[in-house]
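Heads up, one of the protein chains got dropped from this complex, but the rest are sitting where they should.
Then we have chain A:
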Amino acid sequence: MSVATPPADLLGDGDPHDPASSGPGDGASTGRLGDRLFAGAARGSGLLIIAMVTLVGVFLVSQAVPSLADNHANFLTSRVWDVDGPTLRFGIADLLWVTVIVATVAMIIAVPIAIGVALFLTQYAPRRLASPFAALVDLLAAVPSIIFGLWGIKILGPYVLHAQGWIETAFGWFPLFSSDTTINSAGTIFLASIVLAIMILPIVTALSREVFAQTPNAHKEAALALGATKWEVIRTAVLPFGRPGVISAAMLGLGRALGETIAVTIIVSSLAGGTSWSWSLFNGGETFASRIANNAAEFDSPQKAGAFIAAGLVLFILTFIVNAIARVVIERRKAFTE
């Protein structure tokens, strides 16, 4: 009775101070060579992932800095993009505006619909049909973005062009809807937003569905016991419970929309250099991603590539922030519910 043997010694011959043998997990490692190698490989993969993200940042910064140092225009506020001449002059004002407005309008369209779809799938759809219906919406995520772009400009575009005409006539006094544009094709920011909205819909729906499905039955039953209608149950129990999850889902969708490349590249017509500024959604333009993609064939000098990499760096930082916010919101929710 008096002899207390440490469990680590019972299980193997390893050094109990070795982090791999007295594993921080369940203490099941034996400390033998196989265990140490395997644990090392697993940890190594984890470290490799940290290294990957760090390297992305480091490489982008290191390639962007020389070009930024040579830049003769203000990087943040300038609207010019001239990287062909002997002197580099480039700024991201236009890119930032188009990137943010495209993604924001896409969110305004997609998030309410995604919430509706998620409510339909979790609260309204017959139980037997709910999962096939959900799979149908998820299939939308399997369609490659180049197909969305192709379909958007060639098939959906003409219809949206009509709608734009009506909106211009009715709300043209509002700067976002003015006809103050230099393009007359369907390739507008507005069309890109609609297509992006369709593309982020399955992501936002899938995550919202997950949180709505977790609403505690006690909350819903309490509302029903008070005589609430189905809508009142949703408004008083389901939606408040799901709010952090929906916010985080929307942020993830926003992250996707900011970085979407080929669909936007195909759809939005680039403006000629020196075009005057317009607030209109019915204008063309380029996002960070589409500017880089449009010029991918011309990365011939490190200087020039550096300018585009600088734009890519801003996009990376933007999506990093948005995704980090999404994660923080969902973490806080976990802290409250568990």
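We take it that contacts are C-beta pairs under 8 Å (C-beta built on N, C-alpha and C of every residue); 3 or more make two chains touch, one makes a residue touch a chain; residues count from 1.
The working rule: contacts and distances are computed from a predicted model.
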Between "Dihydroxyacetone kinase subunit DhaL", "Phosphate transport system permease protein PstA", "Membrane protein" or "MaoC family dehydratase N-terminal domain-containing protein", which matches the UniProt record of the unshown chain?
"Phosphate transport system permease protein PstA"
From A:Gly157, A:Gly259 or A:Gly285, the answer for touching the chain not displayed is A:Gly259
Across the whole complex, list the residues on chain A that are touched by the chain not included here.
12, 23-26, 28-30, 32, 34-35, 37-39, 41-50, 52-53, 55-56, 59-60, 62-63, 112-117, 119-121, 123-127, 133, 135-137, 139-140, 142-148, 150-151, 155-156, 198, 201, 205, 217, 220-221, 224-225, 227, 229-232, 234, 252, 255-256, 258-262, 266, 288-289, 292-293, 296-297, 299, 302, 305, 308-309, 312, 315-316, 319-320, 322-324, 326-327
